[in-house]
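This is the structure I have questions about; it appears just below.
Every protein chain of the complex appears in place save one, which is left out.
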Amino acid sequence: MAHLLDDDPRIIEFDVRTDEMLVNMGPQHPSTHGVLRLVLRTDGEVVSEVEPHIGYLHRCAEKIGENITHRQFIPYTDRMDYLAAMNMNLGWALAVEKLMKYQVSERARHLRVLIAELNRIASHLVGMGAYGLDLGTFSPFLYAFREREKILDLFEEACGARLTYSYITVGGLTADLPTGWLQRCESFLEQFEPIIQEYHALLTTNAIFVKRTANIGVMSRELAIDYGCSGPVLRGSGVDQDMRRDGEAIYTAMYEGYAFEVAVMKDGHYPRDHDYPAVPADAVLGDCWHRFFVRMLEVVQSMDLVRQAIDRYSACKGPLGDPVKLTEKMPAGDAYLETECPKGQMGFYIVSDGSAIPWRARARSSSFSNLAVTHELCRGCLIADVPAIVGSLDVVMGEIDR
Amino acid sequence: MMPYVATIAAALFAAPLPLAFINWHSFFFFLFAAVACGFAVAVVAADSVVRMAFYLVLSLGATAGLFFLAGAEFVGAMQLMIYVGGTLVLLVFGVMLTAQAPFVSIKGSGRDSVVAGVVGVVLLAVLLQAALSVASWRQPAAGIVAEPAATPIGMALVGVRVDEPGVGAPARNVRPGYVLPFEIVSIHLLVVLVGAAYLARAKRRKTPRAIEVAASVEPPASVAEHAAIGRDRSRGASVLSGGR
Amino acid sequence: MADFLITTLELPAWLAWSITAMVAAVLILNVIAGGALVFIWAERKIAGRIQDRLGPTRTGGKFGWLQSLADGIKLLAKEDLMPDGADGMLFRIAPYVSFCASFCAFIAFPFAFDFIGQRLNVGVFFVIAVLGLEVFGVILAGYASASKWSLFGAMREAAQVVSYEVPLGMCVVVPVMLAGSMDLVTIAEKQGGWFTSWFLFHDPFTFVVFWIYVTCAIASVNRAPFDLAEAESELVAGFHTEYSGLRWSYFFMAEYGSMFLVSALAAILFMGGWNGPVPVASILGLSEGTSDTANYFVRLLGMINLLGKATLGVLAMMWIRWTLPRLRIDQVMATCLKYCTPLAAAMFLGAMLWQIALPGGLVPGLRRPAAEIREGWLPGPGGAARSVGEDAGTVVKVGA
Partner (left out) sequence: MRGPGFLEQLEAAVPGAVVGKNLEALDPWIEVAPERIADVCAWLARSSPVRFDSLQCVTAVDWCEPDPKKAAKVAWQPHTEMVYHLWSTPARASLVVKAKLPRWQADVPGQPPEIPTVCGVWRGANWHEREVYDLSGVWFTGHPDLRRILCPEDWEGFPLRKDYEMPLDYHGIRGR
């Protein structure tokens, strides 16, 4: 197939033309992540054009945001990226605190880092499991969910919910951690460490997995930046950008004193790559394999952050401090803040006219921009590659359609 | 119902062949013959192309049954593998690819069927006459070779005829095996394959449509020109944004 | 059995023969049906164990024995719907074609020395030929369901199975060459005694051919990682998207039937059929021909042995299915054309050269003297070639 696309990958024209078929993949297709419809123009097995159709899960949360107060909007942010609801709450809370110039207590800050990173691990586990499902292997999905259940149990003890928590809110958190929670969290981390090698053996170094993902859906740096992609999708193309380090002052202040390296390939190798499987020979920077590998590295990175957060959280003795009043007035003006969510940079833009109800609540979704690249990546690939590429982008429809 | 019929048919023939039992054997002979001819007629009569192909599969399958019945297991298996398993799979494959709307049902006009009928009858008459004229076929079935073996055929293919011992030393048979015809046929098939591959190769060249589609995605140089394109675009574009 | 009916019950001969045939057919049908039932349950249990969960535990007792029954009832109860655009006749007949093809192969299949439907001299060739017919059911199903996705599935399946028959045929030729005959019973008999006499360990080339055979068998039976036809992540469910209820179960049965067939074939061709790793029968002193019951008992032992190996093969296929992801269609084709076929050809050449150099095989000691020629195909002093295969062991000395 390669010789056909040698000079210009964009032009795919066979003289022997079976008729071009317009094929629908989704919205009820088992492989896509939720209700996403891809209209493929295929010529035999080769896909010449992909057009994603979204909007099936559109609830217009932004319109609702203009009729309720800032703290009442928190449950709506849970339902945007329902796999990483804590990070969504954190993003909205920080945006409102930036507008109010509100400073949370030291204890709340460390607890927020602890919970957000734990939720990142859970989200990446789902991403990894679902990606295995897209490529046809069922078992990793169950291994991933077995570990994620343990994290959800921890969250359930902390805030009572397993998926849509509304735990982190404007001005701090709704409640402090129960006693013994930290020990249970540490024991989870201990037994989770060796299991990561299991995932690598199951997927990352699996010859068939490498054959299905290496050098497929290659996205160059410029394309990723031009489309506004972010998170593991951007870092998979070698762009060294992580909002926890390069973001706004109020967000990076949260990660003050935490030592972590951004999981991106710098001049040929990943940070601390001695104890991870080597990059396979035919994997090109920016392909599906690298995006997947960056997520696996971020799981380990988040585990270190959680350990550091546990130590700092138990060290500081101050009160947790309770969140702002429900009808606390927001100063007039606008504020935009992007936080590093597992899927990418999730931005919240609030315009306030001085009352407790925002005049305009805008949510910029990372998966929205990540998905926009699909038609560039899927041009000229095979039908079996489309779920592989869309799976590697790890999109969540709740966040895209809002 | 169908699987039970097939299993009984297959198993009945599977029971060891008693020599003495003529009418049981001929019962099966008539069954297979009827299936073969019946579906052959069905191939001609069917209108949907894919059904034609399927009836062909059944009729050739029945012919394979006839070979097994006659004790020629090797040829029967060969028929199953080459004809039914190979040629007809490609035939159905080809039919499936082209069986889009225009070709699905091919109905000849009245005149064609008349001509075809005449030619068919003439051919049938010639065949019958030739078959009946062969002396050794006329007496009733003398009996089936008790232990049909594939090995003589195999050895013959390699060039050593073991079934008819020639004159001269036992170790050297004078009757030539089938090596030469076998090689000729394989070379012939090779040439046919290469030809087919050459014809079906994908000739790749740039056509205007592809270039125009690619160009319009490039950001246009000046903003003004860009504005002109957008202004007159119709509001409701087609499902797949091909309306560029 | 037929003679028993004729002599004791004085039934007319043709009735006796048809009853015998009926019994044979029902026996073979039940082997597949029984096998499918066991494998459905085994697949769920193994998948469970591999995925760190229990698998069915409630239906019928602690180990979920009746899970297959529950599935069967569910399938029977499901409504047999047919898409309106579908081609009625073909849609209905496709599952039966697929099932008959995978079932017919069991006619020529020996479960023990004499437990065989019809002893064909071209046993292996017949089985390979019939295995190729199963693809018809799938193609017709794909076409008749009148949906783009099943058409894709059918085309992929046809391309894959037809192209994998080539290396499969080549791998099967090597044991046939070692045994000198295509008759499955002879092939199995040649591997009597300890496991060292298995063709698997006959020479290094055959060992490699065994693994190529396993790959091609998995591909030609459409099990993961080659299960392109029903790749649920891309093609929803491939060719049997539109099927439900009993029709769907026929496809399911056909798949398990051919899976069992292919692994049983591997057992016979490479792993000595009913001659176990340890020659239990001869150890217990029950050699052939001493008495009827001894004969029967030896063959029963042999059958259990063969069924055990075949089940091991099927379990291995299930194990592979639940661990490996799926290959893409062009990678599947590439493995077939670029790797399996040339490798199989090279190993075939190697095995043949080995055969000439060391006819006794890797462990010469345990086998009969090397100088004999198998089968009396070169005419001995007394006229035409003697019958082949009946008395498996007879051998004609060269120039005797």
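Just so it is clear, A, B and C label the chains in written order, and each chain counts residues from 1 on its own.
One rule holds for everything that comes next: a contact is a pair of C-beta atoms (placed from the backbone, for glycine too) under 8 Å apart; a residue touches a chain by one contact, two chains touch by 3 or more.
As the structure is a prediction and not an experimental result, all values here were calculated from the model.
Would you indicate which residue among A:H70, A:K98 or A:R312 is in contact with the undisplayed chain?
Going through A:H70, A:K98 or A:R312 one by one, A:K98 is the residue touching the chain not shown.
Of the residues A:R79, A:K329 or A:R362, which one touches the chain left out of the display?
Among A:R79, A:K329 or A:R362, only A:R362 touches the chain that is not shown.
Hey, which of A:E256, A:D311 or A:D334 is the one touching the hidden chain?
For the chain that is not drawn, the touching residue is A:D334.
List the residues of chain A that touch the chain left out of this view.
54-55, 58, 60, 62-63, 66, 98-99, 225-229, 239, 241, 246, 248, 333-336, 338, 345, 347, 349, 351, 359-360, 362, 364, 368-369, 372, 401-402
Here is the rule we go by: only the chains that are shown with their structure count from here on.
Average the CA atoms of each chain to get its centre, and name the chain whose centre is farthest from that of chain B.
A
Please report how many Å separate the Cα centroid of chain B from that of chain C, as a whole number.
About 25 Å, centre to centre.
So the centre of each chain is just the mean of its C-alpha atoms; given that, what is the distance between chain A and chain B in Å?
So the centroids are 54 Å from each other.
Could you state the distance in Å from the CA-based centre of chain A to that of chain C?
Chain centres of chain A and chain C, defined by C-alpha means, are spaced 48 Å apart.
Report the residues of chain A in contact with chain C in the complex, numbered from low to high.
Where chain A meets chain C, its residues are 1, 21, 23, 25, 29-31, 45, 132-139, 142-143, 146, 202-203, 206, 208-209, 211-212, 382-387.
With touch defined as at the start, can you tell me which chain B residues reach chain C in the complex?
2-3, 6-8, 10-16, 18, 20-21, 23-24, 48, 50-51, 54, 57, 61, 73-74, 76-78, 80-81, 84-86, 88-90, 92-93, 96-97, 99, 146-152, 155, 160, 162-163, 165, 170-171
Quick one: in the complex, what on chain C touches chain B?
2, 13-14, 17-18, 20-22, 24-26, 28-29, 87, 89-90, 93, 96, 99-100, 103-104, 107, 117-118, 120-122, 125-126, 128-130, 132-133, 135-136, 139-140, 142-144, 151, 154-155, 158-159, 162, 165, 181-182, 250, 375, 377-379, 381, 383-385, 387-390
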